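A single protein chain has been omitted; all remaining protein chains appear in their positions.
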Amino acid sequence: MSGNGSNGTGFIGASLKRKEDARFLTGRGRYTDDINLPGQLYAHLLRSTVAHANLGSVDTSAAEAAPGVQAVFTGPDMEDVGGIPTGWLIHSKDGSPMVEPKHPAMAIGKVRHVGEIVAIVVAETRDQAREAAALIDIDYQELPAAASLEAARADGAPLVWDEAAGNLCYDWEVGDRAAAEAAIDGAAHTVSIDVVNQRLVPNAIEPRAAIGNFDPTTGEYTLYTTSQNPHLIRLLLGAFVLGLPEHKLRIVAPDVGGGFGSKIPHYAEEAILTWTAGRLARPVKWTSDRSEAFVSDTQGRDHISTATLGFDEDGRFVGLKVSTQANLGAYLSTFATCVPTYLYGILFAGPYTTPAIYCEVEGVFTNTVPVDALRGAGRPEATYLLERLVDKAAAATGIDRVDIRRRNFIREFPYQTPVALQYDQGDYDATLDLALEASDWDGFEARRNEAASRGKLRGIGISTFIEACGIAPSAVVGSLGARAGLYEVGSVRVHPTGSVSVFTGTHSHGQGHETTFAQIVAETLGVDFEAVDVVHGDTNAIPFGMGTYGSRSLAVGGTAIYNAVQKVIAKGRKIAAHLLEASEEDIEFADGNFTVAGTDRSKSIGEVALTAYVPHNYPEGLEPGLEETAFYDPLNFTFPAGTHVAEVEVDPETGEVELVAVTGADDVGRIINPMIVNGQLHGGLAHGIGQALLEHCEYDDEGQLVTGSYMNYTMPRAGDLPNFNINHNTTHCTHNPLGVKGVGEVGSIGVPPAVINAVVDALSPLGVTHMEMPATSERVWQAIQAAQAQD
Amino acid sequence: MDDFQYHAPSSVDGVLSALRGADDGKVLAGGMSLLPVMKLAMAAPSDLVSLRNVPGLSDIEDHGHCLKIGACCTHAQVAASSVVRERIPALAAMAGRIGDPQVRNRGTIGGSVAHNDPAADYPAACVGLGATIITDRRKISSDDFFGSMFETPLEDDELVTAVCFPIVDGAAYAKFENPASKYAVAGVMVARDSDGVRVAVTGAGAGVFRVAEMEAALADDFSADAVAGISVSSDGLLSDNVAGAEYRAHLVTVMAKRAVEACG
Partner (left out) sequence: MPAVTMTVNGVSRSADVEGRTLLVDFLREKLQLTGTHVGCDTSQCGACVVHMNGQSVKSCTCLAVDADGADVTTIEGLANGADLHPMQKAFREHHGLQCGFCTPGMVMSAIDLVNRNPSPSEGEVRHWLDGNFCRCTGYHNIVKAVMAGADAMGGGS
């Protein structure tokens, strides 16, 4: 940590065991559904069973009279509150703003997807609420549904919103169309691809839950909710929906059982529960069951794209053009509009020097569950398309797959891409070399032959990728339509006896912030790791924050904490100088001690802290106390990068794909806790492998979810996955003091194309050149059949 | 789920009389099929009659020519049973691949048989091995017992008490799993005996079925090659998001081959 003000106590870079684990391993985690408030009522949310209908009468009288029922509310009861807002305004090519219909908390007049909330029933028990809800009589006047991208964009398609002609929310672009088309037209070779990036269900294992509460004596509302970003919820719910000032609205996101993007959005349920608690002046709890989650948690991906890559005789990319349709669902969720635009189109340089790039995206309304961020959010979609296209280019030219990538790597930094981003640092050759060695790429043919002797088709696939993380510089995203800043807040409170409380606006729901952030503070402040506790998840405890998504917590939130520590040290230096009767400039800080340079006279951080709170002998004019807050607005995105290699064996009789090896060589920036970083990589890889081989959220033409439970939506199990071969080659981010980049989304971004490239490679001797995700047994079998029929 | 009257009698007669006294009574064994459908409101019986206090339903007896397995034997118990593993190893192996460990710890043979899920494993085991279903009042051959999905000849007040599996010369079960549910997309039990060969398929159709053409071919030549060219018609086979009917038909042949190979 030289040059970074570190004190070298060895906490940074150590695989310290997690502080969180003691409670989770003993059943003492405190998740939202574990909380019960005195006098609590239970809510059941009655949801639409049809995808598109005019709502005729909604008769709640029988439900209201049912045993234990305290209240029944429907959409018109909440008509006066604001709509559920969207966090990002996208402009179309012609400069017009996106179509942004009002999103009522509960349906008014019309339902637009299966699972949309029609009524809330509140009763003394959960069963009473559910049973009463069954008595509500709803007159659905069904309308044809636009249940897919194809259906929604077809001529004469049913309109999800009358104001959105052609179901188009926006028609966005990035890059220079003319330049890209000219480059492709003039290219020696071109390859094109049509790909689907299928819809996924996030499936955090903890279902969402919320408890609304209202204290009539103070007028304060409290919402316990399964959120990745409690302050963001307070902002959206308070300012835009219920019109509550921040000091009367407290959001608590306690232990949260995984998010993966699905717990970012401000959900209607949060508004409804808070509002209902106010109406009844009693706590009201709602806990989703899994079937409900399948039709009410935001879903991810769902793109159809066509793209063309032009390249010269040597395989150097000269131009790329991408046209994508992105399914936004029926309503615009919080980050729905930016995921397929500013988290997608700007990724198309990848690690390559392609000089002319153009991407256009149609954001499309459909009668399906709203789509929002899912682990990677836009970047997996871009990476998958690009890395499939690069493999096609290699196949078309006969240039080796590795070689064609290497010929196009960016090697000079900073690098300005044609699609807005400026990469600060990277070494793509290093991660590629590392991955090739670690995966024994060169020894593959022997493995292929050995597999063939067992009747199996073995294939190997690669992807080289970058991602843009650590979102994001507020001014940049503001100029692109973001309606919030994306800075982060950290507070460091050194207590009188030297222990430390750290307050972060990020939220940990598996990432281990309580450990990693404590390591940063212990290291930089020179205190014991055990003396540092990290507080997150409560808007009443933490000054402010934007939350956890986009691999931002360490790069942005960690830096805020680091900067707050620097402020603490700066103040401590003044106190120490006074105590040591030295000038402030002569005080050096290291290993938790303020020392007069060149002497052995020093005061520990503990002594300084005690003095700050017992300021009997104290610098004149200096405030007592030792507590500092920093707001950190990043200067740029961070750019983790890497190479993933996958190896598969296909059973040609059944089409079954077995993933036999996965190798990652990643540059995630400086690593604070290798154990936690590797765990994040493992989880992302499993998510990406799930997309490549197993997971597929499907609707029928009427907009009914076909894959609405774990009986038919395939979640990756332990037996579906191999051990992961994880390797690191680190370059440091140049624009944050920790040198960190981000790691949570790497696997889900990098590995899907490696897996599919491996499947295509395995099947290539049969003439198969294309495979959609997920590469299910049936799809692979069909591809083999089709290839054999052509012979 | 909706509430119900719960009974836990301590005899088979008690079970039967509780069933007779109920509007819409159901027997509760391990509950691994019944409770999930009740939780999803796809079933709402008025009464549940638990077998937990009924003695003598969890025994595995070797009768020489057959194994009699009590209706309340769990899949885990069958999978781990030394007598089953020795006498009908294919049955133990099949039971050891049902669902997941917790399903196997609670789910019972009697419950699986009485439920007759078209994708369950036990129907293929019963039909393939030529088992006899024993109830409180009669014995029913597997060929007569398993109708189309969820259909059996059981009376409303009739209880499966045991299943008898004949000892065969060789048998094996090959299963292609639904990757989500772990039920069979195509599961084939092949059994060979002096009487001939039986081939029973679960998961692919609306109920377990035998493949006469494969049985005849295997009776002549018990080899994987003998069934490799025999395909079942995809007409009437199930089709869902995991596997269409054509693919299921194909898998039946592949699983049959693999079962034959595993018979040794």
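Per-chain residue numbering starts at 1, and chain names A and B are given in the order in which the chains are listed.
Rule of thumb we're sticking to: a contact is a pair of C-beta atoms (placed from the backbone, for glycine too) under 8 Å apart; a residue touches a chain by one contact, two chains touch by 3 or more.
These numbers were taken from a predicted model, which means no experiment stands behind them.
*Asks:* Using the definition of touch stated at the top, determine which of A:E100, A:E206 or A:D761 touches the missing chain.
*Replies:* A:E206
*Asks:* Looking at the full complex, which residue from B:S17, B:S58 or B:N105 touches the chain that isn't shown here?
*Replies:* Of the candidates B:S17, B:S58 or B:N105, B:N105 is in touch with the missing chain.
*Asks:* Which one touches the absent chain: A:V256, A:L309, A:L626 or A:M771?
*Replies:* A:V256
*Asks:* From the list B:P36, B:P89, B:P166 or B:G244, which touches the chain that is not on show?
*Replies:* Of the listed residues, the one touching the omitted chain is B:P36.
*Asks:* Could you please point out the chain B residues that touch the chain left off the display?
*Replies:* Touch set of chain B with respect to the missing chain: 1-6, 8, 28, 31-32, 35-36, 38-40, 48, 50, 52, 76, 80, 99-103, 105-106, 181-182.
*Asks:* Extract the touching residues of chain A with respect to the undisplayed chain.
*Replies:* On the chain A side, contact with the omitted chain comes from 17-18, 20-31, 33-34, 127, 203-207, 255-258, 260, 289-291, 509-512, 675-676, 678-679, 682-687, 709-711, 715-719, 721, 723-724, 747.
Assume only the chains that are shown with their structure count from here on.
*Asks:* Using mean C-alpha positions as chain centres, tell me how far chain A is from chain B in Å, no decimals.
*Replies:* Each chain's C-alpha centroid was found; their separation is 44 Å.
*Asks:* For chain B, which residues are in contact with chain A within the complex?
*Replies:* That would be residues 2-3, 40, 176, 178-181, 240-244, 247, 250-251, 254 of chain B.
*Asks:* For a test of understanding, state which residues of chain A touch chain B in their complex under the given definition.
*Replies:* 127, 131, 291, 653-654, 656, 694, 696, 698, 706-707, 710-715, 720, 776-778, 781-782
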